[in-house]
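Shown next, in C-alpha cells, is the structure this report addresses.
With one protein chain withheld, the remaining protein chains of the complex are depicted in position.
Chain naming follows the written order as A and B, and within any one chain the residues start at number 1.
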Amino acid sequence: MSVRAAAATKRQESGTRGLSPDAGQELLQILVDSVKEYAILTLDSKGYVTTWTPAAERLTGYKAEEILGKHFSVFYPEEDVSAGKCERELEQATRDGMVEDEGWHIRKDRSRFWASVAVTALKSKDGTLRGFGTVTRDWTGRRRTEDKFRAFLESAADAVVIVNPKGEIALVNSQTEALFGYSRAELLGEPVEKLIPERFRNQHLGHRSGYLAHPRPRAMGAGLELFATHKDGHEFPVEISLSPVETEEGTMVTSSIRDVTQRRQTEEKVRRQAREIMEMATVPVVQVWEGILLVPLIGMLDSARTQQFMERLLQSLTQTASPVAVIDITGVPTIDTQTAQHLMETIKAVRYIGAEVVLTGVRPVIAQTLVHLGVDLSATTTRASLAAGLRVAFSLLNLHVAAETTA
Amino acid sequence: MNVLGHGEVKITVESDIAVARRAVREVAMQIGFGPTEVARIVTAASELSRNVHKYAGSGVMQWHAIENGSNGGLELRFEDHGPGIADVSEALREGFTTGGGLGMGLPGAKRLMDEMEIQSALGQGTKVVVRKWRRQ
Partner (left out) sequence: MQSESIAVIKLRNTLLVTMPADPDDSTIAALQERTLEAMSQYDVRGLVLDLSKVEILDSYFARTVSETAQMVGLMGGETIIAGMRPSVAITATELGVTLGKTRTVMSVDRALELAGQPAQGVKAR
C-alpha cells in the first residue's frame, strides 16, 4: 500500500484539519521524503517493501526500483535472518502493535550500520492487518560511542557500578565482579543495596533520594568510613565517587568504587607510629652508657602514663640488651598509692625480662611516704641522688661484664 | 574473618582454652590493638575461659567487635551454667581464693581489661563480660 493510500485512510479516520485532502497528502509526502535521519518505509503484511524514500536510499544505498517488492530481510545480516529475527519482529509488531529493536543492518554495498528500528503494524479499523510501517535510524555513531564507553569502563582501575533511578544496578565492569565476588548476571537488575552491609541499607535508601534531588559529581559519604560487602559476607572499607548521567531513562548514577583496605592499614600504621613518637617525647629513655638506660620520670604516674612508660622502657631494654635501668624519680612530686603500685609493677616487669633496676632521686619525703604506704623496696637498689645511682649502675654493669668474662 | 562482627568459641574440653586464646588474638590484632594490648586481652580471655572450664565444666565465649564513636574495641562474653558465684564482690577482691592456687582469676582479668561486668548467683550460672578499647 502506498503512503498516499495510507494517508487517505488516516484522513478518513481522524480527519485532517483545515486542508484539502490533496494538500494534506502532499504535505505528508514531503515530510516523509524530507526526513533525513530516519528512513520511513512500508511493507506489506508479508514483509515485502511497498514504499521507498530518498532517506531510505541514502541510508541503505538501494534505489526504489531495486528494492520495491523485495523482502525486508535483505537489510538484515545472515545470522539474524537464519535466527528468524525478521519473522519475530513482524509477529511481535502484529501482536503488540509496535516493536522496537536495535541491531546491525546491511547496505547494498554489504557494509554494516547499527540501526534502531521501530516496526508498526498498520491495521484497518476492523483490525485486518494491512502491512507494516518501519522507521529506521542509523545509530552507528552511537553504537561506537557505546562500545567506546564499555571499553572505557573495562579499562577503569576501579570498580564501576551504574545505577538507574530506581536504585537497580544497570551496568558493571569486570573490576566490580572481581571486587565483590559476584558475576555480572548476579548483579544486573539487583538493588544496589545488595553491595552494602545490612545495617547501612536503610540509610542508603535515604541517601540515594537525597542525591537524586541534587545530583552532582562528588565523593560519597564525606567524612564517614564506608564499607562494602563481598558475596562471601566479609566487609571491606571503600571510597566511592558519584557522578550523575542524564539519560532517556532518567538520572543514572555512576559510582566508582575503590577498596581502601590497604590504605586504611597504612594509615593505621602511620597513626600508631605517630603515637609512639609522641610517647617518646613524653617519656624519654636515655642511654647513658652501653648497657645502662636512664629514665627521668617527671610528674605523677597515672595508669596511662605508666603503661606507656613500662612498654617503652622494656622495649628499649630488650632491644639494646641493657642489663641495667636507672629510674630517676627526682621529678615526681609526690607518691600516692597508685603511683607506688605502678612503680613496683614496673620494677617487677623489668626484672622479669632479665634486667635490674636502680631507683634514684628518692628524697627524704618520698622515702617517708613509701615506708608509710608499706611499699617493700628491699629487693631494689635505691639511692637519693642520680649521681649515686649511676655509680651503682656502673658497678652492677661491671659485675655483669665480669660474670660474662669468667664464664 | 569478618572483623566488624562477632564469633564464638565453645568451651567444653581443656584444649578449648587455647582455642579461645587463638581466636581472641586474631580478632584483637585485626581490630588494631598493639602487641601489649593484645597480650593483655588474650591473657584475660585465658583466665576467664579457664574459669568456665574449671568451675562449670563447659560454657561459651563470645566476642564482639565494638565501636564507641570513632574508636574501636573488643568485647568478650563468658557464659556458663555452672554452680555460680555466691559473692561476686568477694571474688573480685584481690587475692580471693576458692581452691588451689590463684583463685578465680577475676581480679587479674579486671586489671587487664578496661571494663568488667559480672552476673552470677549460686546455682544460676555465671556471665562475665569484659571490654577493652583501643588507646587513642
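One rule holds for everything that comes next: contacts are C-beta pairs under 8 Å (C-beta built on N, C-alpha and C of every residue); 3 or more make two chains touch, one makes a residue touch a chain.
Everything quoted here is computed from the prediction, not taken from an experiment.
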| item | value |
| --- | --- |
| Residue of A:Ala151, A:Ala213, A:Ala304 or A:Ala379 in touch with the missing chain, whole complex considered | A:Ala379 |
| Touch criterion as defined above, residue of B:Ser46, B:Gln62 or B:Gln119 at the omitted chain | B:Ser46 |
| Residue numbers in subunit B that touch the chain omitted from display | 14-15, 17-19, 21-22, 25, 35-36, 38-40, 42-43, 46-47, 50, 94, 101-102, 105, 107-108, 111-112 |
| Sites on subunit A contacted by the missing partner chain, in the whole complex | 307, 310-311, 314-315, 317-318, 321, 323, 345-346, 348-355, 379, 403-404, 406-407 |
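To be clear about the criterion, only the chains that are shown with their structure count from here on.
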| item | value |
| --- | --- |
| Mean-CA-position distance for subunit B and subunit A (Å) | 37 |
| Subunit A-facing residues of subunit B, complex | 1-5, 32, 34, 36, 135 |
| Subunit B contact footprint on subunit A (complex, rising order) | 197, 227, 233-235, 268, 272, 275, 304, 307, 311 |
